[in-house]
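Next up is a structure, given as structure tokens.
Removed: one protein chain of the complex. Kept in place: all other protein chains.
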Amino acid sequence: MPTTRPKVGIVMGSDSDLEVLRETIKVLDDIGIPHEVVVASAHRAPDQARKYAASAERRGIRVLIAGAGGAAALPGFLASLTPLPIIGVPINSTPLNGLDSLLSMAQMPKGVPVATVAVGKWGAANAGILAAQILALSDAGVRKRLAAFRKAMAAEVQQGARRVAAQLKKRQ
Amino acid sequence: MPTTRPKVGIVMGSDSDLEVLRETIKVLDDIGIPHEVVVASAHRAPDQARKYAASAERRGIRVLIAGAGGAAALPGFLASLTPLPIIGVPINSTPLNGLDSLLSMAQMPKGVPVATVAVGKWGAANAGILAAQILALSDAGVRKRLAAFRKAMAAEVQQGARRVAAQLKKRQ
Amino acid sequence: MPTTRPKVGIVMGSDSDLEVLRETIKVLDDIGIPHEVVVASAHRAPDQARKYAASAERRGIRVLIAGAGGAAALPGFLASLTPLPIIGVPINSTPLNGLDSLLSMAQMPKGVPVATVAVGKWGAANAGILAAQILALSDAGVRKRLAAFRKAMAAEVQQGARRVAAQLKKRQ
Amino acid sequence: MPTTRPKVGIVMGSDSDLEVLRETIKVLDDIGIPHEVVVASAHRAPDQARKYAASAERRGIRVLIAGAGGAAALPGFLASLTPLPIIGVPINSTPLNGLDSLLSMAQMPKGVPVATVAVGKWGAANAGILAAQILALSDAGVRKRLAAFRKAMAAEVQQGARRVAAQLKKRQ
Amino acid sequence: MPTTRPKVGIVMGSDSDLEVLRETIKVLDDIGIPHEVVVASAHRAPDQARKYAASAERRGIRVLIAGAGGAAALPGFLASLTPLPIIGVPINSTPLNGLDSLLSMAQMPKGVPVATVAVGKWGAANAGILAAQILALSDAGVRKRLAAFRKAMAAEVQQGARRVAAQLKKRQ
Amino acid sequence: MPTTRPKVGIVMGSDSDLEVLRETIKVLDDIGIPHEVVVASAHRAPDQARKYAASAERRGIRVLIAGAGGAAALPGFLASLTPLPIIGVPINSTPLNGLDSLLSMAQMPKGVPVATVAVGKWGAANAGILAAQILALSDAGVRKRLAAFRKAMAAEVQQGARRVAAQLKKRQ
Amino acid sequence: MPTTRPKVGIVMGSDSDLEVLRETIKVLDDIGIPHEVVVASAHRAPDQARKYAASAERRGIRVLIAGAGGAAALPGFLASLTPLPIIGVPINSTPLNGLDSLLSMAQMPKGVPVATVAVGKWGAANAGILAAQILALSDAGVRKRLAAFRKAMAAEVQQGARRVAAQLKKRQ
Partner (left out) sequence: MPTTRPKVGIVMGSDSDLEVLRETIKVLDDIGIPHEVVVASAHRAPDQARKYAASAERRGIRVLIAGAGGAAALPGFLASLTPLPIIGVPINSTPLNGLDSLLSMAQMPKGVPVATVAVGKWGAANAGILAAQILALSDAGVRKRLAAFRKAMAAEVQQGARRVAAQLKKRQ
């Protein structure tokens, strides 16, 4: 089934990160982008992670999304091993609330970029959208479905407006 | 000359940001990616900025790179107006050293991602590389030149090693 | 009914911000300032937001209050589109506790101010008072009711003193 | 000469703050808003500061702009003594780069708002513009000159674009 | 009863601060230092606060302890009005976790010190001990009772050691 | 029983730190490194703490692990008194979430290092592993058991992958 | 000469801190408080520091002022060894600008307070004033000279006002 061959690899450093990265999965499902989910640790199991990164491109993966907390080296580790674009999702799993993972991803040294998004669930959803934007450049189907997704999002603002109106009425 | 039709738009909020964004220009030139440079302000001249963003896709631009300092709304502003992927370069032009611009880009709300890179020159160079990685997905020429760029970068590490060895010798 | 024509527009980026902005509504109701509540997103539905901002002045709005979380571009977005004074209420809706939204509002670049108040409910209440202070400059009725509001506030300090005295007695 | 009776009071905690607040003076001069400059310290000379604040309204002042560094209590001090709107300019005069003065102004408790702008010169200029926006609500002359100021600012973006083009040419 | 004439004034900006400042009260009671508790707001009721500060010295108060959250101006306000030493207790009552109140107290400008202690309950207890240390310089009774308090504290460390030993045993 | 003579001393400033430091105990037990647990306060009972540090080396302790919160002086205090390597575990027991204890440990002045690990439970576990790495340099048994521990850790990543697969299946 | 017997001990962790602590010396000289200056390191020479702290009280010292940078343990170290009040001056001698030393002093655990003042020179001057306020409680001469010092400070605000007026004139 060629259409379900994964285009995006979602990589998490720990299975406890799944709760946040479900937002990424949901967005990719909504836009109809086939993906795979992988647990891989730059620090605790670097060999597996390296093999995964090294093979991703030839297996047809176009974008990697990596979520991690604390000294979140995972996306940078993948970025050092593959020319594919890497999106980093900082996860707030330490007492420092994700400032540590945000800086560990965004502040990558010259030469090896990580496309960093927001800490936590907002960022996880946005990672999916960003992957879709990148794929849409060479995939008219994704482009079309992304446009629909964006329209639905604008419509959601109006629904929010209705919810606010309803709540304000209730109080009176 | 169709090959020089710009693929990447580099947008800056103020001409004082050019010093940092020269790093982006240099990388894109090195990898051979045609680009254009634009001054546009989300806050001070929103109409021009909107027109630029709205027309970018149909003019052949594939990726937008926006640098700004302080409450750095520019990349998010562009992201709200075009489905193209947007890369944000936080610039340290206020006394808060770029923490303000980093958070103003990375912490984008759910729905409108900005691919945020490091504060300042490291980030500016990485924005160029990230754009190349994205374009390489559908452009074999860029893919090849990006691979060469990455090889040169690894070689640069060895040159750094030689410089260190030379300096340590001198001291003895 | 000319007296209820709204003078203040309260704009929120998401309906989940209503919980915080109810404090603004309460203050404006207390001081008797007619207002309207709008859901508008600079990022997800920029066209609606722009139309709202562009028409606000001629519809009689004198002050806009905008609450948002994360990379909180909404007040700056409105400020770029209308000469009306804009008050920004940073909302702590991300794991970074509102430091992100505070910096995204306060650190506006030269040329386009946002009058930023405190993160969360304190700030939401203060946004209402600040709007009243601005309106009071040209509206004797508001000025009078604001003076009464301030007197009540000072009296509230004395009631707090009584509550403390009562609690300390209980413990003995 | 009634037109030069000051409408805005610029208050600074120390004469060393003048360097930053010159930006405020320049903006008010540009827009043609009469103003006065005062040195007053909430901490070191509270009686003078109180007298100034208490008399400001009846002397015709409509907006107070206060700049201070460190634990920057000055704008909040003024706000507790007058119903006029107070704009706070955080100044980066301590080793903490102005984060201290920003938080000391923005985080005002419920009841006594300070309209806080950016740290340093950007904020000082914006304080002048915000004061103009407030005065413009009841002064058609200011409204007109503010509109011209905003147009000039948008034009300045285009001049910045020309400077960038010139600089890029030079390098080739 | 002259011995119960208060030596320390505990001032809080809001009755919600009592929960934290109970730690101060408990320490002063333990060491046997007569004190009074006052609700006073630098911002919402400055006249009362000023009267309290101005009369404190002649009423026999030797040290003032002021707790407040957010832009915590209260201790600095008192310090500007009386030569008595002022101890500031930053309270974490905003989403910024007390970093705002810590900086608003510690970063007082040259000329008007606030003796700042830790954010929250640790600081509230330490404010009481610091007041005792100051009073002990001229009061042999306080000096003696403070010495006993410090001994009890050291003994408490040994009790903690026993609790740890007991808990570790339980697990085996 | 010579094999159970403790090699590592785990020192905590307060018995409330035990909850975090249990992670250290667990790791040392897993790798089979004999250890002792001590409550000692640099601030509240400095004499006991000094005696403990001074005697540690001759009693056969090779590494000290010290956990503390706030202005976490304990590891640095021990480091000033013994040539043994000191590992510091910052504990998030104040409203500032452990940033205070992290800086109080890591930023030790030139001359007296503290090997600082992550805030909270991650760091507590890592302190145990770091102690094992140090001991393994001269203890073949520890080296072997540490290697097994690391293998188990890599295997755990694969188990996490299975848990993720199971959870994703459930949702479908 | 009994009047010159030092009442205040100024302790610094390194001779490079003298530049900042000269502000303390200057204030104490101005108010006429005899003092001594000591270099003592909690970390690098703890025995000397302990002896100094232990003997301070019986040698007539009433207040200790300790300045240090980084993980600034010195004031807390002294506080653990003497019942005298300790004032801590955070010094910005690391790349983290003094946030590290501020937190290492202010966040002292329950039981052992450090009266923390501002980072750097402002704080150094304020440490001297705070010491004077404490001594003034039992020394009428200091009280009188402190009152004069405060008056001079208020007068200095007026001189600042004149300097500002002069500078503004010059520009016209």
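For clarity, chains are labelled A, B, C, D, E, F and G in written order, and residue numbers in each chain start from 1.
The rule is short, and it goes like this: a contact is a pair of C-beta atoms (placed from the backbone, for glycine too) under 8 Å apart; a residue touches a chain by one contact, two chains touch by 3 or more.
The model shown is predicted, which means the values in this text are computed figures rather than measured ones.
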Which displayed chains the hidden chain touches across the whole complex: A, B, F, G
Those residues of subunit G which, in the complete complex, touch the missing chain: 12, 14-15, 18, 25, 37-41, 44-45, 48, 70-71, 94-97
In subunit F, positions touching the absent partner: 23, 62, 83-85, 87, 90, 102, 106-119, 121-123, 125-127, 129-130, 133-138, 143, 146-147, 150, 153
Missing-partner contacts on subunit A, residue numbers: 13-14, 41-44, 46, 68-71, 73, 76-77, 79-81, 94, 96, 99-101, 103-109, 111-112, 114
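The rule is short, and it goes like this: only the chains that are shown with their structure count from here on.
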Interface residue identity across copies subunit B, subunit C - same or different by half: same
Geometric centre distance via CA averages, subunit G-subunit F, whole Å: 36
Whole-Å gap between the CA centroids of subunit B and subunit F: 42
Inter-centroid spacing, subunit F versus subunit C (mean Cα positions, whole Å): 48
Residue list for subunit C, restricted to those that touch at least two other chains: 14, 41, 44, 70-71, 94, 96-97, 99, 102, 106-109, 111-112, 114, 118-119, 122, 153
Pairwise touch network: line, ring, star, complete, or other: other
Pairs of chains, among all present, that meet the touch criterion: A-B, A-C, A-F, B-C, B-D, C-D, C-E, D-E, D-G, E-F, E-G, F-G
